[in-house]
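Yeah, one chain of the complex is gone here, protein chain that is, but the others are all in their spots.
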Amino acid sequence: MAAGPMKMRASLGTGFTDVRVLMTHPMETGLRKDADGKVVPQHFIQNLTVKLNGKTVLDAQISQAVSRNPVFSFRLKGGAKGDKIEVSWLDNHGESAAIETVVA
Amino acid sequence: MKALAFGAALALSCAAYGQDVAKEIQRYRQMVAEGSPAELFELEGEELWKKPQGPKSVSLQRCDLGEGPGVLKAAYAHLPRYFKDADRVMDLEARLVHCMVTQQGRSREDAIARLFGTADRPSELELLSIYIAGQSRGVRLEPGMSHPKEKASYELGRALYFHRVGAWDFACASCHGDEGKRIRMQELPVLYKPQYARPVMASWPAYRISTSQVITLQWRMNDCYRQMRTPEPDFGSETTVALIHFLNATAHGAPYQGPGNKR
Partner (left out) sequence: MNRIRRALLAALVFAIARPLAALAAWNKEAFSAKTPGEALKSLGIGDAAPAKDLHIEAPEIAENGAVVPIEISSAIPGTTALIVLLEKNPFPLTARFDFKEGALPFVKLNVKMAETADVRVLAEAGGKYYFAKQEIKITVGGCGG
């Protein structure tokens, strides 16, 4: 499945940057059956990486128990205009996607 | 505390459930709304609005949704309304189909080939609806009520709301007619009363969490009639538009909250 749209919002708080990222992904558990009764195979994001100005600040491993079309909120220390934030994911099929935003 | 299973839920008394429960459910809804994927679908809808399609290879950007060709602000909040070029009252979805046919040159069959989408694959109409509705955020719901056909549409909707039909002799009012009713843990709002209609109508179309689908009012009418065991209504039919007209008119004055999130 091609990576669907991602959306990220980064807003400055007091002393931190609030980052919210929405991703499109089925997050199939492998326990669900489709309309024909066939088991839908596992297909889910396993790794997430958050980078601030090119440096990894957060590494996450997630399971198929995270909801479909995952939404995550993170907080980065400090933060200022011009900061570049990148969030990327990698799933169990080896597919990946990323989104980048600049704090304005 | 024990699991709140099916049976236990019934034990929560037949009257409206307690304040604590209502409060926690409200908290749940708020937290879910803070991170809803609905916004992603609005983005896709915007792309579709601008995409040239059909034999005439034009986009929908000249479609007049009531506020002028291509004007999206407040368009959703002022529907359904009468359109002179079609000489009928239309809701958003019926109007979009009209534009697809008349402006893009598509056949009606093509335009309505895939009305309701599946998980993560909303239909074109659903994506367009959620995008266009989003452009009415903050605008008060005020469907057309001045033209004779608009008034007739409202009256028809009101009559239909209470009219019993189908194999089970159900009307909308059978489920949405009395206060304090619910199906399992789902409250049944009394939609012919403004104070209940307002918060509900201010949040359609919506993203339905349980099925990861974008759902619209045409879908809701269709699905309600299905649950009422009646024949399937035509898409954008006079019946469905009249009901939507009645509901939005009853919710008159409510500021549109933007596409919502449903269970």
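To keep things simple, chains are lettered A and B as they appear, and every chain counts its residues starting from 1.
One rule holds for everything that comes next: contacts are C-beta pairs under 8 Å (C-beta built on N, C-alpha and C of every residue); 3 or more make two chains touch, one makes a residue touch a chain.
Predicted model, so just to flag it, every value in this text is computed and none were measured.
Q: Which candidate, B:Lys73, B:Arg121, B:Arg229 or B:Arg263, sits in contact with the chain we can't see?
A: From the options B:Lys73, B:Arg121, B:Arg229 or B:Arg263, the contact with the absent chain belongs to B:Arg263.
Q: List the chain A residues touching the unshown chain?
A: 2-3, 5-14, 16, 18, 27, 29, 31, 46-47, 49-50, 52, 55-68, 70-77, 81, 88, 90, 92, 94, 96-104
Q: Spell out, residue by residue, where the missing chain touches chain B.
A: Residues 1-6, 9, 21, 24-25, 27-29, 31-32, 34-35, 175, 182-186, 188, 206, 208-210, 212, 215, 220, 223-224, 227, 262-263 of chain B touch the chain absent from view.
Just so we're on the same page, only the chains that are shown with their structure count from here on.
Q: Could you list, by residue number, the parts of chain B that touch chain A in their complex?
A: 34-37, 39-40, 43-44, 119-120, 212
Q: Could you pull out which chain A residues touch chain B in their complex?
A: 4-7, 20, 22, 24, 26, 68-69, 71-73
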